[in-house]
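Only one structure is covered here, and it is reproduced in the block below.
All protein chains of the complex are present and in place, except for one that has been dropped.
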Amino acid sequence: MKKLINDPADVVAEALRGMDAAHPELRVDHANRIVYRADAPVQGKVGLISGGGSGHEPMHGGFVGPGMLDAACAGEVFTSPVPDQMVEATKNVDGGAGVLHIVKNYTGDVMNFEMAAELAAAETGVDVLSVVTDDDVAVQDSLYTAGRRGVGVTVLLEKIVGAAADEGRDLAAVAAVARKVNGQGRSMGMALTSCTVPAAGQPTFDLPDDQMEIGIGIHGEPGRRRVPVAPAREIAAMLVEPVLADLDFTGPDGVICFVNGMGGTPLLELYLMYNEVAALLDKAGVRIARSLVGPYITSLEMAGCSVTLLRCDDELIRLWDAPVRTPGLRWGA
Amino acid sequence: MKKLINDPADVVAEALRGMDAAHPELRVDHANRIVYRADAPVQGKVGLISGGGSGHEPMHGGFVGPGMLDAACAGEVFTSPVPDQMVEATKNVDGGAGVLHIVKNYTGDVMNFEMAAELAAAETGVDVLSVVTDDDVAVQDSLYTAGRRGVGVTVLLEKIVGAAADEGRDLAAVAAVARKVNGQGRSMGMALTSCTVPAAGQPTFDLPDDQMEIGIGIHGEPGRRRVPVAPAREIAAMLVEPVLADLDFTGPDGVICFVNGMGGTPLLELYLMYNEVAALLDKAGVRIARSLVGPYITSLEMAGCSVTLLRCDDELIRLWDAPVRTPGLRWGA
Amino acid sequence: MSATLDQLTDWVRRFAAEVHEHRDELTRLDAAIGDADHGSNLDRGMTAVVAALDAEPQPSAAALFKKVGMTLVSTVGGASGPLYGTLFLRVATSAGEVTELDGPAFAKALRAGLEGVVARGKAEAGDKTMYDALSPAVDALDAALADGDPLAEALRAAAAAAAAGRDATIPLVARKGRASYLGERSAGHQDPGATSVTMLVAAAADALA
Partner (left out) sequence: MSATLDQLTDWVRRFAAEVHEHRDELTRLDAAIGDADHGSNLDRGMTAVVAALDAEPQPSAAALFKKVGMTLVSTVGGASGPLYGTLFLRVATSAGEVTELDGPAFAKALRAGLEGVVARGKAEAGDKTMYDALSPAVDALDAALADGDPLAEALRAAAAAAAAGRDATIPLVARKGRASYLGERSAGHQDPGATSVTMLVAAAADALA
């Protein structure tokens, strides 16, 4: 295992120390592994917290700041954080208007956030609502399974919902925006290589030099199917087609088109993929209103990418364009 | 070779198409492979152009925009662009105040920019000055060699000099700021893995699982020496010590501390490295005034990092903090 | 024959030791159909549990299992944190403020734990989860005690049932947890949670022998 780390057990704690030192505009509670914006809680604003396993950076800690999250709870690598962290963060970001939990749909994340919401209700007077993201079309949606994974839409949702909270909307309204974004977004991902969880010490799966995985999530897990490596043009089709098949994106207001890197793929290749994706959307009559290209929700050093489309309207575009000031996403501020 | 590409010969052209499509605030001349800010030339402002081989993204095309570069010329992967591109860009960014060429110190880059400056002088009336960055302490500085490579300082320089040009300074003054930044900055890099040039089809060098390269540049070349892999703490010392030995960074105004990812290293590890670097600087009495952590000057999918320190004063801090609006670096705008 | 507080504590410690010893195996199973962390997750939690018990011996079965459950909830995360945590918290409530558990009381507590897992995770038989090993174990325990077997012998039957349930997860297509994302590709792999929970039941058989 080749990594820029010391003891695998200390990776998350030490990375949080680095984040703290590099970003004076954040405050990090190291005992609880919570990243706060330095001025939390913001009085009168709905507090937004998210969290999840580490290894997906910049998500979520890198999305803490004005216009996005108030706090992020960091779990071990690929392991949901624990309820204690979420309860503590909930208390500390409540500015009197309640707190929204943004949860990616994984059994662990959902259960831990559920326990946190129960505990927060019992221990604190804070109003808590939760939204779960589940945008991954690689996984069949079904009542009898764990359902779809929450992937790329989470990034767009945290930005847009952050802007909605900044406008002073109440908890129910902010949660409604969140549910709308999740309902209008879909994603699909692929991997050229596996990744290595530091504590595991070896790649999660073996992938021959001539094979790739289609339909992966963000935890280094194998995908839905293994196929021979193909040109970017064909890979783009394998990602875009199931997304377009799942939801109609041909509205007049267009989409936010998000080409995400899994952590080990150079930006050069992501722009090349974006070019292919844009061409496919053009052919399908889907208008691109806004774009995001880069590694924003990653799987350690995995090589690969995902495509997320979010159907937009005036409100979502306005909220997307609103100022944001975080280590991972920043504009207008 | 596993990459998100089509034909290796088309990588740069197709990535530029993606960049063009994703960034309406840029204008791309595809025939000449030049990325311009959409509103170039800016009348009365010194025009700033840079350029170099591709594969270092976001540098340089991702640093085009208000507060940074006016244009960037993209070469083939790891190959300097040609004089024709630089002459064309020079003509198109001149707003009457002349043009500064920002050149990284590689034989190819220097010679191509030299020819471009000769041609620009002959063919156009544009005043051109050049600055060469050569901040890599891994390479011994000597009159009898090609000298030091230009690496991380180039990123900081393009930002700071962009702000100086925005203040309306004249060409000589802007060039003087550039030379000052280069003179006060030093870098050192390392690699855990090699990278694969698309046209070559296989990794530039073989590196056993238990070895790393210290003293690498940004072209996937082997470093100064090969040593056994070590904990992040020791790697940080191998990078920071030669930087501190080369220049005194203990001034009262501190440094900009830049921990750069080579392309395939997750942000989690970069923050962990930043933590180690910050601890070493603290021990050495070096104050960190500003920080930058992320993949900004990369070597395709190489895993590894580099550390750059820039000795600051009030002027450089003010210019660093000034608004910038590019795909790769953005704040205050 | 009843299980003393010492024996119950020993059960927890033996489970911790088993998890620690098989940490890499559990992680390898999870790598095949999950995210390669089940061994490190559970080992982190049970190491914290042992440290907590070392620091402060617990006065009752309720206190013991509550401490285990709370510690797991607070240190594990992922799916196994809430699932194992809830399991032990329900065991604690069912066991009550006693220092001994007889066979029926132990069996009742373990069934309460199983019900906690179901309440938390909504797994059903055949979903390819820890349920598929724990549920047959609890049934076997009840059946053996009903047949008049002593607790020690009944737990051996439970452990055998857990192991059989664990092995039977191999051909299953997962419908819950991360493995469900793999669809048909999850078949042919043994479920990591079913594997660890089998260690839990086997540890009981050893500790309460």
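Brief remarks follow.
By written order: A, B and C. Residues from 1 in each chain.
Methods note: a contact is a pair of C-beta atoms (placed from the backbone, for glycine too) under 8 Å apart; a residue touches a chain by one contact, two chains touch by 3 or more.
As the structure is a prediction and not an experimental result, all values here were calculated from the model.
Contacts of the undisplayed chain with visible chains (whole complex): B. Contact with the chain that does not appear here is found for just one residue of B:Gly183, B:Pro222, B:Gly251 or B:Gly332, B:Pro222. Listed residues B:Ala13, B:Ala121, B:Ala199 or B:Ala230: the one in touch with the omitted chain is B:Ala199.
Summary of contacts with the chain left out: across B:Met19, B:Ala138 or B:Ala163, the touching residue is B:Ala138. Annotation: of B:Ala146, B:Ala172 or B:Ala245, B:Ala146 touches the absent chain (contact as defined above).
Of the residues in chain B, those that touch the hidden partner chain are 53, 75-84, 106-108, 111-112, 114-115, 138-140, 144-146, 149, 197, 199-200, 204-205, 217, 219-222, 224-225.
Note that only the chains that are shown with their structure count from here on.
Hopping across touching chains, the smallest step count from chain B to chain C is 2. Relative to the centroid of all protein Cα atoms, the closest per-chain Cα centroid is that of A. With centres taken as mean Cα positions, chain C sits 54 Å from chain B. Our note on geometry: chain A versus chain C, Cα centroid distance of 32 Å, whole angstroms.
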